[in-house]
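Some chains omitted; the rest stay in position.
The chains carry the letters A and B, assigned in the order they are written, with residues numbered from 1 in each.
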Amino acid sequence: MTEKLQKTPITPATHTTPPAKFSHGVKKGNILQVAGQVGFGPAVAGQAPTPVGPSLREQTLQTLRNVQAVLEEGGASWEDAMMVRVYLTDTGHFAEFNEIYNEFFADLKEAPAARTTVYVGLPAGLLVEIDALAVLG
Amino acid sequence: MTEKLQKTPITPATHTTPPAKFSHGVKKGNILQVAGQVGFGPAVAGQAPTPVGPSLREQTLQTLRNVQAVLEEGGASWEDAMMVRVYLTDTGHFAEFNEIYNEFFADLKEAPAARTTVYVGLPAGLLVEIDALAVLG
């Protein structure tokens, strides 16, 4: 007899409501998917989400924190992350992005996630978007 | 004793043959992956696939229907979708796309899938491409 798997939405308290009918994260079985996160600061009631400072550093760190908030709300951590998809807007940002990424993951104990980095368009003001796939257990 | 998992291709009758050696969808274990779908209308024998009307609305709805056809052919539904990847060609389309997306998913009962939306290039005439990952069971 197989137990019916439950699909659970993940909504950290720090996150603004998504701008459409999607979840910041969902978990089903041992799979946790984090939606594309950007550098929005913590949600403030009644205010539209705003990216933190204009620099790549500030936005990248906030974006990674936002991904992490979804992982943690779902009972996972970066140690469980299998894939990190990075969307930058400028190939000239690659070296600096990697420095920030390495600092952020300096204390990671298990193998770091795989990663793909590509250069796309993003809404005005956004320099980076990141999503992640985790396998728990 | 572990049962060997079978990898099954998924090809809805409405779909034209892919333009290369890939599957519109594949299922293995409880994982179902839907390939990038665009706004092609139902396949007509002997005719090249053509996107429906030029508007974002028409193409988005047809693209979502095409993703859904693969999910359903594989025994899944939108309720099982974990991640929806949206590729738009114009950041100016975001607001309208979200309206259409919300209408399409108005009746969804379980948590909506996570989503990432980025802006890329697509072949001439295409405004949107969407793929999806589902976990069944």
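Following the convention adopted for this analysis, a residue touches a chain if its C-beta (ideal position, glycine included) is under 8 Å from a C-beta of that chain, and two chains touch if they have at least 3 such contacts.
All figures in this text were calculated on a predicted structure; none of them were measured in a lab.
Oligomeric state of the entire complex in this file, given as copies of the one sequence with 2 shown: 3.
Criterion: only the chains that are shown with their structure count from here on.
Centres computed as Cα averages put subunit A at a distance of 23 Å from subunit B. Within the complex formed with subunit B, the subunit A residues making contact are 2, 4-5, 7-9, 18-26, 28-29, 31, 33-36, 85, 87, 120-124, 129, 131, 133. If you check the complex, the residues on subunit B that touch subunit A are 30, 79-80, 82-84, 91, 94, 97-98, 101-102, 105-106, 108, 110-120, 133, 135-137.
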